[in-house]
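The structure is given below, and queries will be raised subsequently.
One chain of protein is taken out of this complex; the other chains stay put.
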C-alpha cells in the first residue's frame, strides 16, 4: 500500500508500470486517473488544489485500508497532487490489485467515491471569467450509500 | 480507438502513458489489466491463449464501438495477447477516456464483460498436474444482463 | 456446397484438426452437426453436448438454427474465456 500526497507532477505511465509488478496472486489491476479538464464551453486556465496536511494522508490511508480489507486487495496505490495544475495534467490516480476483476473494479470505484467526499481536498478553477471553488455534488455524498 | 491483437508482449506502463495523452475534454481515465495468475493452491506454469483470427478483431471493434456510443468515450484502447504466456505476464488491457469518472468506469467494466463472453479467445492453463481449458463461468454470461 | 468448418479449443482437440472443407447439403448449422456426428466417433464425442458449444457463421456468433445458405465458414468452439 502506498499513499502519496505531493505538489510535484508524477509519471502516470511509470506508476502504472511499477504498480503492475505484483506477485503471482494478482490477476487483475485497475487504475484510475483524474485529469484537469478544459473545454471551450468551460475553459480552465489553472486548477488550484488545496488540502489539509496531516489529515489528508490519514484520511487516504484509512480509506485505502478499508478497501484492502473489504476486497482482499493485494495492493493499493493512491497519489494525489495539490497546488497549481494546468489543463491536461494528472490530478491524481488510484490503482488496485486483486486476484479477480470484480474486486479490483469495485475497490477502485469505492476508493474514488470515498476519496471524493472524505479526503480533505478542495479544487478551485481559474478561467477567463475569474475563479470559482468547485462545488461538491449532492450525488457525491449519495454515492457513498452504495457501499 | 485502437484495437490490437498480438502474440508479442506489450508494455503496460507505456500504453497507459500514451493513452493518458488526451485532449482537453478528458477528465477521467480508467485502465484494466488482466495478468496470468499462479498461486500455490492453483499453480500455473504456462497459459496458452487461442483465438479466432479475423473474428477476434471484428468482435473487439464492435464491443469498443458500442462502449464509445453508450458512454460518449473520447477514446478507447483494447490490447489482447494470444499464444503462450508465463505467470505474471499481462494478458490484455482495456482503457477508457471520458469527460467524467462514472462513464470511464462503467465503460471499462462493460468492455470487460463483453470481451470475456463475446470475443473469441480461449485460455488453457498448464500446471504440474497437466493442462486444462479454462471453463467459462455462468456468471460471465449473466454479467451481460447488467448492460 | 463447400463450407470451411473451423474448430477451436477443446472442440479442435477432440476432432483432431483445426479446419477442414466440408461438402454438405445441410440447410442449417444443426443439420451440419448431424452430418458431422454421423461421420466418425471423434465428431460424435466432440458434439455430444451442444449446450457446451457455441457457433459462429462467417465470423458472427449465431445459433444452431442458423441457415447455411451462402455461408463460407462455420466455426465451433466452447464458450469464450478471454479477458
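Letters A, B and C mark the chains as written, and numbering starts fresh at 1 in each.
Everything below uses one rule, namely that a residue touches a chain if its C-beta (ideal position, glycine included) is under 8 Å from a C-beta of that chain, and two chains touch if they have at least 3 such contacts.
Bear in mind that the values here come from a model prediction, so they are computed numbers and not experimental data.
Though it is not drawn, the left-out chain touches A in the full complex. Touch with the chain omitted from the figure is made, among A:58, A:84 or A:142, by A:58. Although one chain is hidden here, its contacts on subunit A can still be listed: residues 34, 49-52, 54-55, 58-59, 80, 91-92, 112, 115-124, 133-136, 140-141.
Convention: only the chains that are shown with their structure count from here on.
Separation of subunit A from subunit C in touch steps, taking the shortest path, is 2.
Centroids built from CA atoms put subunit C at 48 Å from subunit A. Annotation: 23 Å between the Cα-based centres of subunit A and subunit B. In this assembly, the C-alpha centroid of subunit B lies 26 Å from the C-alpha centroid of subunit C. In subunit A, the residues that touch at least two other chains are 101. Each of the following residues of subunit C touches two or more other chains: 83.
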